[in-house]
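Structure provided below as structure tokens; questions to follow.
Every protein chain of the complex appears in place save one, which is left out.
What follows is subunit A.
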Amino acid sequence: MNTQYYKTWDEYMAEHPEIDEKLIPVMAPKIQGYEEMMFAFVMLLLM
């Protein structure tokens, strides 16, 4: 998606090279989950 207001986990990781690899399995679903929830909320506001 061409936007500065939604990031995939890969885009997030590219901006945060400091993230410890062993934390990725627990961080990724949480961070991406919040991203998806916010996207869904924004779209609901216009439907």
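Throughout what follows, a contact is a pair of C-beta atoms (placed from the backbone, for glycine too) under 8 Å apart; a residue touches a chain by one contact, two chains touch by 3 or more; residues count from 1.
By our rule, contacts and distances are computed from a predicted model.
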Check: Name the absent chain by its UniProt protein name; which of "Pyruvate synthase subunit PorC", "Nucleoside ABC transporter membrane protein", "NADH-quinone oxidoreductase subunit N" or "Uroporphyrinogen decarboxylase (URO-D)" is it?
Finding: "Uroporphyrinogen decarboxylase (URO-D)"
Check: Which positions on subunit A touch the chain that was left off?
Finding: 1-6, 36-47
